[in-house]
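A single protein chain has been omitted from the complex, and every remaining protein chain is retained in its original position.
Letters A, B, C and D mark the chains as written, and numbering starts fresh at 1 in each.
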Amino acid sequence: MTRRPGRALLVPAILLLLATLDWSYVGTEQFVNALTIGAVYALIALGYTMVYGIIELINFAHGDVFMVGSFVTYWLLSSLGFNGTISDLPLLVVVLVGTFLAAMVVMGGIGVVIERFAYRPLRNAPRLAPLITAIGVSFILQNIIQIFFGPSPISAPQVIDVQARVNLGGVDVSVVKLFVIAVAFILMIALQTFVSRTRMGRAMRSTAIDRDAAQLMGVDINTTIAVTFFIGSALAGAAGVVQVLYLGTTNFQLGFQAGLKAFTSAVLGGIGNITGAALGGFLIGFIEVNSTVAGFSRWSEAIVFGILVLVLVFRPTGLLGQQLGERA
Amino acid sequence: MTATAGAAAPVASQAERPLLRLDDVHTFYVHVHALQGITLEVFPGEIVTLLGGNGAGKTTTLRTISGMIHPRSGTVHFGDDDITNVPAHKLVRRGVGHAPEGRRIFGRMTVLENLQMGAYTRSNKDELGADFERVFALFPRLRERSGQAGGTLSGGEQQMLAIGRALMTHPKLLLLDEPSMGLAPILVEQIFQVIRDIHAQGTTVLVVEQNALMALGVAHRGYILQTGRIVLQDTAANLRQNPEVQKAYLGG
Amino acid sequence: MSARRLQGGSAPLRLLPGALRRGIERFAGRHQSLAVLVGVALVGAFLPVIVGVPPFSGFGNRNDFVDGFANAGVFVLLALGLNVVVGLAGLLDLGYAAFFAIGSYAYAYSASPFSHLDVPFWPMLLVGAMVAATFGILLGAPTLRLRGDYLAIVTLGFGEIVPVVFLNSDTYTNGTNGISAVYQPSAYGLFGIGSFGFGNPWPYYVTVLAIVAVAMMLLYRLQDSRLGRAWVAIREDEVAAASMGVNTVTTKLLAFAIGASTAGLAGVFNASKLSLVSPDQFGFTVSFTILAMVVLGGMGNIWGVAIGAFTLYEVQSVFLKQLTNFVHDIHLPAVDLGFLRLDISAIDFVQYQFLLYGLALVSMMLLRPEGLFPSRERKRELHESAEEAAESNEEVVQA
Amino acid sequence: MKLARVGAALAIASIVVGACSGSATTAPSAGGGASAAPASAAPSAVGGASAAPASAAAGAVDVKIGIELPLSGADLPNGQPTLNGVKLALAQIPVPGFNVTLNVQDDAVNGVHDPQQGAKNIQTLVNDASVMGVVGPFNSNVAKAEIPIGNAAGLVQCSPANTNISLTKPEFGAGDLRKTNPDKIAYVRVATTDDIQGAAGADIAYTIVKARKAFVIDDTETYGKALSDQFVATFTKLGGTVIGGSSHGVPKSGQGDFTSLLSLAKKDSPDFVFFGGVTATGGGLLRKQMVTAGMGAIPMGGGDGLSDGAASVKGSFLNLAGDQGDPNTYMTVAATHDIPNPTKLAADYKAMFGAEPGAYSASGYACAQVILEALKNVGADRAKVRAYVTDPSHTYDTVLGKFQFDKNGDTTQRIISDYTFDPGTKDWKFVSQKDFGAG
Partner (left out) sequence: MSESAPALILSASGVTKRFGGLVAVNTVDFDIPEGSIVSLIGPNGAGKTTFFNVVAGLYEPTHGSVRFMDNEMIARGRRAWAEPLTWVLPTVIVALLGFFIMQVSGSGVALALAMLVALGLLITMFLLAIVRPPIYERMLHRLGIFKSARPNDMVVAGLGRTFQNIRLFKTMTARENVMVGMHSRLRSTVLDAALRLARHRREEAEADAQARLWLAFVGLKGKQGEIARNLSYGDQRRLEIARALASQPKLLLLDEPTAGMNPSETAQMMTLFGRIRSELRLTILLIEHDMQVVMGVSDRVTVLDHGEKISEGTPDQVRRDPQVIEAYLGKGASA
């Protein structure tokens, strides 16, 4: 494909322009809010999009994996005896790194287990069958959490001081939010590098394109799909940690809305496309914040979906999705 | 053709142990009895061709050999190993390379990445470099296009890439499924020349073809399949002379 | 002549001995509409009888059951409608509850103290269906170019937008409070079973049976017509269908419209029976439940889908709710394993509804991915992937 | 496939195991845990049909109280403590000559309260001839589907929690709900209505907190929206300013995020934030985020949906909101403070269920008291029980204090109390109360 080089820069240029315009409209604080909300959506959306890319499954349980991740974080922090801000910086760093690692590993493992028992047996089944099991799994996860942690919202320890602020261009911005955004970007870049540069990343991409051919190259499909689920779920686990750090509360029903938004993000960006999912997540964050600023908080959900519909009407495969050749 | 190629073993010696042996293999697709007792052998250093009409079971035979599908009964041996139920991805390490029907290249990955996928199971950097050189020597076009997405190649180039990718697995036995399908006559000749070259470099080849004329031109021996059974096996020369074969497959 | 009809009609008959079944199938093949009417009538007469005998009689009295059956009828209708969209035309619609909402609000607005209007129920059935059908077309139109899961997310979006619109349009919908005291139908003394009213589920039961029977009859007829073939053709291969002269746009829109109109009917009926509509009744869980009904029943098979809907409704709203009482009543002995004591009778299953429901969904899909009563097409599709992989000679799409 | 089945079996086993540990969190004394079931002291927490007080005589008349509450999913924290309140009442109040048990119906479908299921449940209770009265429902829209059925059947319902004005007051359309028997109402409730609560909230905010500029948020649900609308109306009438002129709706806020709304509010520097909603739809989160947004010093208030226990109660507003801020930071309004002996109720509840009572446990208890009182006076006759309960001349002496039901079935106890957060006890502290009379 002989792409004109200007074309590749066009999308980022337009986005940058829009972002700048929006910045001047909503102001720095709301801009950071949008990035923060978007970062959480984007992290969850990545898992959606990876799983979709490799086995074409809308993994409705993914939002609940995120929810379980937040509970794992809560359990971890509170059973280690942390119940508030940690002011000792080295300790904080250790706790944060440890929490992220632990939550990501645990959730990745859970993702692999889910794939093994609920989806793998249905790999050759009619394509709606795994969709229904995905929703079944979502109910199971919700109920298990409800059994162990109770149905009420949980107050989770926010180890980073939520009141800490830094001055950014004349505006005080919450440190937690910046941390959330930074974590999201680091994880996204790590993922992108992993998928495009490593041998396993190539295996994942080739499996997504043609499972049989990948197998003939010596790729173990089952392992590759399991790794995909591991990474996707681990990212959802990271989002769960972020949820706890940022909002300090979680409940067993958190997953549905988050999953819905993340799924929307993934589709908006072009499902199966990692950059697209991230872009979609941030876009939805911006749409929500803008509708609130414009005084339409009651309608924000309708606006998000309305824009999604509009985008898809003009670009039927999402913003960065592959265009299909045939029309009918 | 290249300095890196090992010593060629052009003529099969029937006395040797077969490199590949299928023994009374029955394969099913759920309820369809696709292979109904296939027995065939490929000896080291041979080019063997598998001919037959559409739906005769040629592709299924290759998929059974490469472990994409497992037979319900019968055995498949590769060298001394029973590989009947070994999954495809493990067979690649043992030396079975398969360029599937319809090319099946990774359209969204670059040519280079496609070749790297072929080398997925291998880690020896020096060997790999040599193999890349070997493939680029066989198909100079691929070197020119190494940065291009596989899906944007022309049909012939895609076929070259598919074969090159299979070669990157460094196979002892290369399975080629309809390498000439859908190609212009001029390219068909090139592809068969490449098959000869690959063989000359020491790789055993099992090729499934529609184009019986060309296939029997390069092969040492051939099998003819009909509805999941082998109905005829002989040397290529004899098959070319067989009136039945001429009528059904050579348009004579 | 019609393998499809025989097959479609046979779903509930698989339990019968061969000769009898073949006889019924032959009859059903020839007089299909009659067979549907007779079938629904038989089922309709059978259900209230069976609940009078143990063990069912232990769970509640007959009126409770009949009331539940009338509710189940609403879901049967919804599933039948969604089956047209998902099962026949292959368009994955995840926001189907929107049309249910539209039908419900159409009736609630036309016949309640809120609007001071009192349009009779019976014509509103048609009007509700037509309003829903119109919205089916309007909401279906933007999705025409979309494929597979992109379609799914857009329909899901509409499914979320519609309740938000009802929630925020206070002037016309009474906002979050919803419209209550919706008028109930008048039987004009035509039924011998008493009038529609609270506490007497029978007229509703009979009405919903009649609606279901008519809907099933019409759907069978459509499925066997030019349109039905076009739906299946689009599901199988949209490009090929278009290249054979099928107008994919109108055909898809008709699928949306007919699916939506069935949901509209269900909405009108449900609003009148419940006498209440509120925006929170039409969330994603409703859409999803209907989809699960269709998939569990066997996509594309009208009888199968109806049975799937009935079964899932009863599981969700009766069985799981009664499980605690049931298990408690049978007094299973507690099992002492030393390290832990299992007393099944003491478990409060109400709390585990989610878990049981989720497990039921997962295990049913694992055991029968093609649904309880797969249509002929679906049964084969299940085996498609394996064969397809083998025979595929698809080209890598260029560009 | 085989593995998958093993997985399913494991999961089922986990329910059973989970059941043991799970029920321990809600009701360890109820026979769930590893300990042996209590012999006879308490009714089973199973909620089945056998919750009999130990004192029940043999040969007594079997009657039931119907329970119609959301008991699964997200609504469980609303339903379960209320149900437990009823159970406590049954265990503590002797009803000589009767063997009173429960008929428990859950109106949540897929974890969300569902009017259709509610209608079906009330139908089931109507059809159970031994049910003399019903405690429930919890949610207003469920009530709207149920009231006509109960009214037609003459089965009295006592709601512990409904506050929507249109359920009882004819001027807001309640007459339409009881068309079948307009003069025989069959629905009463022990909670004060939204209009009074919202107005009281505004009154307190204006006069006690001395707020002049309020920012109002609601959860777009029936209760929250009505409360905020009433707050906005009264607050404006008193002379205060509501930023934006009306309430800002945040749907599904329990799972959402108030950050950007708060950033928006901050620009207009409000001196009061009012939340119409309950803890589960975002009450606690909102307070938490106000702190994050640097608005921790601004007082926040809400209705009785937020006054759900001390900070030690898991999942309560105070538990979620944390204890940052000064004593005047939060305030809620709720029903009367004159509960005769609140500590005894809490202690008894804790003894029986091993947990703090919920916001509506006392209300559930009171509803049970009302029905039992009627039962004692008129015997096992559903029609008479209905007539007795709804008779405006009867006064009930309950755990909520003394009250009557007016001709619409609303409680005459229209005292609204004001609570603030007490950092010492980490609990709500009573400040004042005001009687809104019989209006």
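Convention: contacts are C-beta pairs under 8 Å (C-beta built on N, C-alpha and C of every residue); 3 or more make two chains touch, one makes a residue touch a chain.
Because the structure is a prediction, the values reported are computed rather than measured.
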For this session: Taking the full complex into account, find the residue in C:A129, C:V232 or C:I347 that is in contact with the omitted chain.
Result: C:V232
Problem set entry | From B:G156, B:P171 or B:G222, residue that would touch the chain that is not displayed | B:G156
Problem set entry | Absent-chain contact - pick from C:L20, C:A45, C:L126 or C:M244 | C:M244
Exercise. Which residue among B:E133, B:E189 or B:D234 touches the omitted chain?
Worked result: B:E189
Problem set entry | Residues of chain C in contact with the chain not shown | 1, 3, 33, 134, 137-138, 141, 144, 218, 221-222, 224-230, 232-233, 236-237, 239-250, 253-254, 258, 376-377, 380-381, 384, 387, 393-395, 398-399
For this session: Against the chain that's been left off, what residues of chain B make contact? List them.
Result: 53-55, 152-158, 181-189, 210, 247-252
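The rule is short, and it goes like this: only the chains that are shown with their structure count from here on.
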Exercise. If every chain is reduced to the average of its C-alpha atoms, which one ends up farthest from chain A?
Worked result: B
Exercise. What is the distance in Å between the mean C-alpha positions of chain A and chain B?
Worked result: 43
Problem set entry | Intercentroid distance (Cα basis), chain D paired with chain B, Å | 73
Exercise. Which residues of chain A are in contact with two or more other chains?
Worked result: 1, 118, 121, 139-140, 142, 144, 146-147, 212, 256, 298, 301
Exercise. Which parts of chain C, given as residue numbers and ranges, touch two or more other chains?
Worked result: 164, 167-168, 351-355, 357, 359, 362, 366, 386, 389, 397-399
Seminar exercise, completed: Counting only contacts in the complex, chain A reaches chain C at residues 1, 52, 56, 58, 118, 121-122, 124-126, 128-133, 135-140, 142-144, 146-147, 212, 256, 260, 263-264, 267, 271, 298-299, 301-302, 305-306, 308-309, 312-313, 316-318, 324-328
Problem set entry | Partner chain A, residues of chain B touching it in the complex | 66, 68, 87-90, 92-93, 97-98, 100, 104-109, 113, 116-118, 120-121, 148-149, 151-152, 165-166, 169
Seminar exercise, completed: Touching chain D in the complex, chain A uses residues 29-30, 33-34, 36-37, 116-118, 121, 139-140, 142, 144, 146-148, 150-155, 162-163, 165, 172, 174, 176, 247-249, 251-254, 256-258, 288-289, 292-293, 295, 297-298, 300-301
